[in-house]
Structures are given as C-alpha cells and as structure tokens.
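The other protein chains are all here in position, but one chain of the complex has been omitted.
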Amino acid sequence: MRTYRRPVSGLWWTRNPFYLWYMLRELSSVLLVIYALTLLVGLARLVQGVVRYEDWLESLSRPGAVAFHVFTFIVVLYHAWTWFKVMPKTLPRLPLSNGAIVLSGVVAALAASLALFGAVYLAGLWSLL
Amino acid sequence: MRTIRIECLRYHPETDAEPHWQTYEVPFTDDMSVLQGLQHIKDHLDGSLTFRWSCRMAICGSCGAMVDGVPKLTCETFLRDLYPGPVRIEALNNFPIVRDLAIDQSDFLEKLQGVKAHLIPREKEEGAYVQTPKQMDEYYQYSKCINCLLCYAACPQYGLNEKFTGPAAIALAHRYNADSRDAGKAERLEVFNAEDGVWGCTLVGYCSEVCPKEVDPARAVNQNKIESAKDYFLRFLRK
Partner (left out) sequence: MQRSNKPIFWSLFGAGGMLSALIGPMLILITGILVPTGTILGRDTMSYERTLALARSGFGKLAIFLVISLFLFHGCHRAYHCLHDFGVHVGPGIKAAFHGFAAAGSLAAAILLLLV
C-alpha cells in the first residue's frame, strides 16, 4: 500500500489563528527570560556597589528600557491570562465549574498583585531606617 | 438551484506520484452536509472519489476530514455555512493518505493497543460492581470518544513527531484510569511516563477544541502529567 505522507512545514502555526495565539503564548517565554536576566543584572550591580547600581537604575529610566518593559508587561499579562484560562485542564477535578476555576485564578493574581503593590508602596512611605 | 464549489485533494497511488486538487460544482440545498456534497460528487460527477462514512450522525467516527483547514466530521458540517465556498476538503492532517480522503489509521490503532484502553480489574471480587453517579462523572466524558481522529489531525506535536502517543489514545486510557472499577493505572503509566507518552504534549489545546464529542483530551493528557510526575517523584516511597 503506497501511502502518501504530506510534509509538515515549520510554518504550520501560521495557517490557523488558534495555532498563532498558541505560538505567541509560547514565545512569551523569551520575554520572561529577558526580564529575569534584567533582575539578575540588577542584583549583580547591587553587589558591585552603589555607583554601579545607580547606573543600572538610571538605564532603566531610558525610553528604550521603559518601552521594553511596557511590551514585556503586555506579553507577560497575556501569559498570565492563558495560564489561568487553561487551569481547568491542568488542575485535578474540583467542585467548581470551569469558569469558576479561571475566575479564581484571575482573582488570586489580582489579589497577589495588589498585595505586592501595597507592600512596595507602604515600604516606600516609611523613611529610611 | 444554487451550486457550491468543492475542491478535493485527490490521490490514487496507482496513477499519482503526488496528490492534486480537483474542483467540482455541486448543487446544494440548505440542509446538505459536506458529506452529502461528497456523496453527490461520487454518485453523479466522479465515481472515483474515495472517502469514508457510515452513520451520518456523528457517532461512528468514520467521516473525519480537513474542511478549509479545520478537522471536521463531514456529516455534521453544513454546506450552507461554507457558501459560497470554494470548500477545500482534504484527508485528515498528520496521517498518511491511502486514497483521496481516506487515511491510514494503523498508527493510532497500534497506540490504542499499547495504552491498554480496557478495564483491568482488581482481584476477583464477588458480585456486581457498585458505582455511584459521582464516580461515573469522573470518567464519563472520556468514554464519549468515537475514535474519529480529529484530535490527531489537530495536534501539531503529533504532526511534528509521529511517535507521540497522542490525544485520543491517552483520553481513552484515562477513561479507565479514572474509572473506580479499574486497577490498571500503574500498567498504563509505563507508556505515559515515556518521552513520547504524555510528555509529548505542550497543551496547544486544539485537540479539545475540535473534538466533536467534548471529550477534552487535552485535560486527560494533562491530568496524567500530574500522575506521571507523582509516579516519578514518589516511586522510591512505594518500595
């Protein structure tokens, strides 16, 4: 039986919107790695002392850096959204509807984010000890 | 009467080196399925067109095909939704073409044997099994699989790597893992734990999207990632 095997193109993900959104979700990982490296660099500068650290802080306020972080923010937000959207499949069976599971995740993220912001804001209000 | 253009990917191994598209003008009414369109072609326009079908009501799983690039059951896809067309129909993706729209499913059938998708009971017990509705809820959705293979056509990981066990086989095996009467989880884990077992999946999720029976194979696969991971980390405790 001479069957015909159709070749699979490396661009398979461009042929269907579902696949495209999947690929964008996957590519968000690259930006997450770059952001983690940014923090790692900041940590290194911290160890190197006040002058190097302040230089690093200064570079963060340059328009290019801020633009990068705005882009990364949007992309990582998309990652977060897809993460919770898919949770009904990745979590064990719960006495909650799929919609309720997704909502719980989003609410948890909002709560955690608010707590983080609150902690940073309050820490900023205290004078240096 | 309106007509719609249907394009089919043709392949007859005795005459063709490669598949090629052929176009047909098919008269249609609003109630016609794509399958009926194909049947009109075979009955009146071109008797050589080859395709599988049986029940015409989305339960036998025979009539799967790519309709405009999306895996569908042709018996429950309607020409009125695709008008004015042209409608491109080809054999399900990721499978070798035997002839026209008919694919070679033998890889799936081998996988199905390999995952032991049948009840493996505990030690012989007296009398009938007792199962509550809640216990049945745990596996019921996975029992709805009709082996139509739309999920394999949808799965890019299967497309990239034919050795991947794939959505339906894992869902069908999970149907037993989740069944309170079954005791075969450990046996099935042998297949699941492999690189091409559940770990070939990256949760694209398109399999669950195209499933005509709402089986949610993506969920079955990912539940077994948890099981496989538990087995990986806790195996030394069992001894």
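Here the chain labels run A and B in written order, and each chain numbers its own residues starting at 1.
Everything below uses one rule, namely that a contact is a pair of C-beta atoms (placed from the backbone, for glycine too) under 8 Å apart; a residue touches a chain by one contact, two chains touch by 3 or more.
The structure displayed is predicted, hence computed values, not measured ones.
Although one chain is not drawn, the whole complex shows that of A:Tyr4, A:Phe18 or A:Trp83 it is A:Trp83 that touches it. Against the chain not displayed here, chain B makes contact via residues 156, 160, 190-191, 193-195, 197, 199, 202, 225, 228-229, 232-233. In the full complex, chain A touches the hidden chain at residues 8-10, 13, 23, 26-30, 32-33, 35-40, 42-44, 46-47, 50, 53-54, 57, 60-61, 65-66, 68-70, 72-73, 76-77, 79-80, 83-84, 90, 105, 108-109, 112-113, 116-117, 120-121, 123-124, 128-129.
Here is the rule we use: only the chains that are shown with their structure count from here on.
Centre to centre, using the average C-alpha position, chain A and chain B are separated by 33 Å.
Contact residues on chain B toward chain A in their complex (touch as defined above): 11, 13, 16, 18-19, 69-70, 93-94, 96-98, 104, 138, 156, 159-160, 202-206, 208-209, 216, 218-219, 222-223, 225-226. Across the interface of their complex, chain B is touched by residues 1-6, 8, 12-13, 15-16, 18-19, 22, 26, 86, 88-90, 92-93 of chain A.
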